[in-house]
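Removed from the display is one protein chain of the complex; every other protein chain stays in position.
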Amino acid sequence: MKSYRKELWFDIPSRREFRNITPYVVDCLRESGITEGLLLCNAMHITASVFINDDESGLHNDFERWLEDLAPHAPISRYQHNKTGEDNGDAHLKRTVMGREVVVAVTAGQLDFGPWEQIFYGEFDGQRRKRVLVKIIGE
Amino acid sequence: MKSYRKELWFDIPSRREFRNITPYVVDCLRESGITEGLLLCNAMHITASVFINDDESGLHNDFERWLEDLAPHAPISRYQHNKTGEDNGDAHLKRTVMGREVVVAVTAGQLDFGPWEQIFYGEFDGQRRKRVLVKIIGE
Partner (left out) sequence: MKSYRKELWFDIPSRREFRNITPYVVDCLRESGITEGLLLCNAMHITASVFINDDESGLHNDFERWLEDLAPHAPISRYQHNKTGEDNGDAHLKRTVMGREVVVAVTAGQLDFGPWEQIFYGEFDGQRRKRVLVKIIGE
């Protein structure tokens, strides 16, 4: 069995953003030399997500509005977590909706994806350097 | 290490449905000959889900109403995504709540499940052929 590990670092200039990281993950897979197996891609922070959906800006705006409706950022007094001095209570909830991780099949050296699947980093508390982990096991 | 891959195709006659696909996944596991490992089952489309829950029709009605409340289908103008000519903005959000994938332990040649766990395909934009991927790695 082979295994491969890499950290991808991002420094998102705004509080929230969805960024297509598929090309970086494809680079990891190529570098790993693994052709059959499973690939895990997860946020290493608890106020960020990794998820799979469509690379369409209108949809990303829909996600943004929907998440803000489900777990509003303000007033920050709305969240007990923010009594610790944080202002990111909403970010923990938004990340929960969007998910921490994806597991992707690796087949014939490729991400085994349907036609529209793309991997996104979802930042909900940005303006600092944060990491995504790529781990691949297989042969 | 052994690996196995199969696509399961579904053509759901209505827009939305939850279908128990556990028997198909069990067939895949038997066909794979893998007795110890991990099984990934994921929707290959971004308006559909694979999830684990109870095979109880009342619960499925509860899921349907709850998701329609969280992310209503109409009016379709509600979603910027639908400006692309689609009418499935809600389906991307509903699939996000229910999840893209499940990872299941394989132990002694069986899906290593608790008493009520069953795997479902959740369709949120049906009336066309769509795919689920089953990938198994192990020995």
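Every chain is named by a letter (A and B) in the order it is written, and numbering of its residues begins at 1.
Criterion: a residue touches a chain if its C-beta (ideal position, glycine included) is under 8 Å from a C-beta of that chain, and two chains touch if they have at least 3 such contacts.
Keep in mind that this is a model prediction, so the values were computed, not measured.
Student: Out of B:Asn20, B:Ser77 or B:Thr107, point to the residue that touches the absent chain in the complete complex.
Tutor: Of the candidates B:Asn20, B:Ser77 or B:Thr107, B:Thr107 is in touch with the missing chain.
Student: Which residues does chain B use to touch the chain missing from this display?
Tutor: Looking at chain B, the ones touching the missing chain are residues 1, 36-38, 51-54, 56, 58-59, 61-63, 66, 70, 97-99, 102-105, 107, 112-117, 137-139.
Student: Considering the whole complex, not just the chains shown, which residues of chain A touch the missing one?
Tutor: 1, 3, 5, 38, 40, 42-46, 70-71, 79-84, 89, 92-93, 96-97, 99-101, 103, 131, 133, 135, 137
As a convention for this text, only the chains that are shown with their structure count from here on.
Student: As a quick test, compute the distance in whole Å between the mean CA positions of chain A and chain B.
Tutor: 20
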